[in-house]
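All protein chains but one are shown in place.
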Amino acid sequence: MTHSLRFTAKLTALAAATLATCAFAQNANVTLFGVVDTNVANYSASGTSSVNRVGTDGLTSSRWGMRGTEELGSGMRASFWLEGAFSGDTGSIGSTNTNNQSTGSASGIFGRRSTVSLAGNFGEVRVGRDLTPVFLNLSDFNVFGSNGTGNVGGLFYPLFSSQTHVRTSNGVSYLTPAMGGAYAHLTYALGENSNNSDGRYVGGRVGYRAGPLAAAIGTATIKYVAGDQTQTTAGASYDLGMAKVMALYGRNKKATVDHSALHVGVSVPFGSTDLRLGYTDARVKGGDGAAQIMVGVIHNMSKRTALYIDASQVDNKGAGKNFSVSDGIKPVTAGGKSTGIEAGIRHTF
Amino acid sequence: MTHSLRFTAKLTALAAATLATCAFAQNANVTLFGVVDTNVANYSASGTSSVNRVGTDGLTSSRWGMRGTEELGSGMRASFWLEGAFSGDTGSIGSTNTNNQSTGSASGIFGRRSTVSLAGNFGEVRVGRDLTPVFLNLSDFNVFGSNGTGNVGGLFYPLFSSQTHVRTSNGVSYLTPAMGGAYAHLTYALGENSNNSDGRYVGGRVGYRAGPLAAAIGTATIKYVAGDQTQTTAGASYDLGMAKVMALYGRNKKATVDHSALHVGVSVPFGSTDLRLGYTDARVKGGDGAAQIMVGVIHNMSKRTALYIDASQVDNKGAGKNFSVSDGIKPVTAGGKSTGIEAGIRHTF
Partner (left out) sequence: MTHSLRFTAKLTALAAATLATCAFAQNANVTLFGVVDTNVANYSASGTSSVNRVGTDGLTSSRWGMRGTEELGSGMRASFWLEGAFSGDTGSIGSTNTNNQSTGSASGIFGRRSTVSLAGNFGEVRVGRDLTPVFLNLSDFNVFGSNGTGNVGGLFYPLFSSQTHVRTSNGVSYLTPAMGGAYAHLTYALGENSNNSDGRYVGGRVGYRAGPLAAAIGTATIKYVAGDQTQTTAGASYDLGMAKVMALYGRNKKATVDHSALHVGVSVPFGSTDLRLGYTDARVKGGDGAAQIMVGVIHNMSKRTALYIDASQVDNKGAGKNFSVSDGIKPVTAGGKSTGIEAGIRHTF
């Protein structure tokens, strides 16, 4: 027992030293995290020369950031989340938008997300720059999400410029707590332009998530002096175990432009490999549309590292609008096609 | 004892593994830190429409950074401090100024502070970009510091443009060691413009800090081809326990412009809540001035998270200069008023 006590003392000291080393070495309040995703790609389109690229963000957007949560007692907690984009192929910094307008582009050190939150039994109040609730349906219910040649951006984002399709600055959001699988997410964001209502975003979504089923619908109105915009998205997914199926609908309106798209997708796991297939049909009211097919394979080498290959083709249905695979080049011929193929690596830390 | 030895070996291995995990997991030489501060605000002024804002930096400037200190032996130590600003409401990157002139604005990843230091019994020599000694009086002896609607900037910063009121780039500073409560801080910084002396800053402050009393006075001269500037600040605070009282004086001169301001403030703690009250009077020699009242409450939810609400009003005394609450809008009528109110959250990590 004497020995044991001595060992206890010695080991306690050792463990204490370990703790001290940790305390010295780190700030326990912050987690540093990120993703680096790069690829090689080829894009081609009817009537143009094809191009080769060393690209970024084929599977997941490259990012780095800091985040943390503090327990305040009584079930309350405070959180922060700072996350910025960069290009994995060039190291360039991402952007942000300061006024929810096309004039507000700025160098964004934390342009992907800059929020501070208070949460508790009442839900969460979040202030700052963040993804919009309506956009979250696009990333949740499109099998290719918002990255790569098959991404949702190609045919779901409207044909007119909008700075608030993905994120808003100057926003206050409320997220309900889990209510038996149901949830709601509301965002009110200010443009802070010379016209007080210019760039004001009011949107929300309600959804349900339990077991294999997820479904949500969202809508937003953005006030613009140049013409108000509305955006509606709805989607659902069901995990059958041997495959996950999903469907997504989106509609964007501004003045006389009315654009909608419908997507169906399936993801099939084979051990550590996932096969992804998707089809999207886009229509412009009173005009032409386009259809897109996408196929991809993700091979997870580990929890943190994946290899991927994706291909996608857009078939422009008419002469009016030449849609293209999202990171690629546009056909110059009426009713042409554009094709993209990318192979890359995504590493998470 | 055989068992004990086995346990010792096992536990030592465990502790060693722990150490190894820590060593792998962290760089013991650097601490990552930051602040996220966002709020909702309303600003109004006579003769204009009021505006609503989702803002940043109401209580403390949002920031992130890395810092560390290395013991060199013989009482010497080397330190570094890299700190950058960002807007909590948009995620945009802060700025810096590379030549201490209005032409030198640049994207500042560490625009708040970028220094490396050597310190020992002789004091500290610090090289790089840093707060000026004269500015430090403004933040030390104004009850609202340099943030929010009641901040020192509104009435203490001069009416002419100056890039060196808060920080200098290209600087070498000397800070004395603690000398029984007395201290001095000198800064010499270069503009590095085509005219060799353009943008050169020479300034310093001397102070005393012991027990409940703090007092300091500082002055600086900045050489400019467009006209030299001088800046003088002096302040004192006394902590009575039930309240902390403070007073601050500042004067800025350039050619025929001579501007001074006087501030008195009090901070009263009620448990984890602080009440802050302040009054500032600003005068322009041979012209009009302004007066500002400020009131605010800080509620500390924890050591790292605080809620706050601040309000401030500026009363412009004449037609000459329409001062405004610092983050707000200016009255368009002679002798008008401007008012700001903000409620927010500050989270530190």
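The chains carry the letters A and B, assigned in the order they are written, with residues numbered from 1 in each.
Going forward, a contact is a pair of C-beta atoms (placed from the backbone, for glycine too) under 8 Å apart; a residue touches a chain by one contact, two chains touch by 3 or more.
Computed from a predicted structure; not experimentally measured.
Trainee: Consider the whole complex, including the chain that is not shown, and state which of B:41, B:54 or B:82 touches that chain.
Mentor: If we include the chain that is not displayed, B:82 is the one touching it.
Trainee: Return the single residue from B:109, B:248 or B:329 that touches the missing chain.
Mentor: B:109
Trainee: Write down which of A:301, A:319 or A:332 is the residue touching the left-out chain.
Mentor: The single option touching the absent chain is A:301.
Trainee: Go through subunit A and note every residue touching the omitted chain.
Mentor: Residues in contact with the chain left out: 1, 4, 7-8, 11-12, 15, 18-19, 22-23, 25-28, 31-34, 36-40, 49, 51-55, 64, 84, 86-94, 107, 109, 301-302, 304-305, 344-345, 347-349.
Trainee: For subunit B, which residues reach the chain that was dropped from this view?
Mentor: 3-4, 7, 10-11, 14-15, 18, 21-22, 24-27, 29-30, 32, 66, 68, 70, 72-73, 76, 78-80, 82, 84, 93, 96-98, 106-116, 118, 127-129, 169-172, 189-190, 192, 196
By our rule, only the chains that are shown with their structure count from here on.
Trainee: Averaging only over C-alpha atoms, locate the centres of subunit A and subunit B and give their separation in whole Å.
Mentor: Chain centroid spacing, subunit A to subunit B, equals 36 Å.
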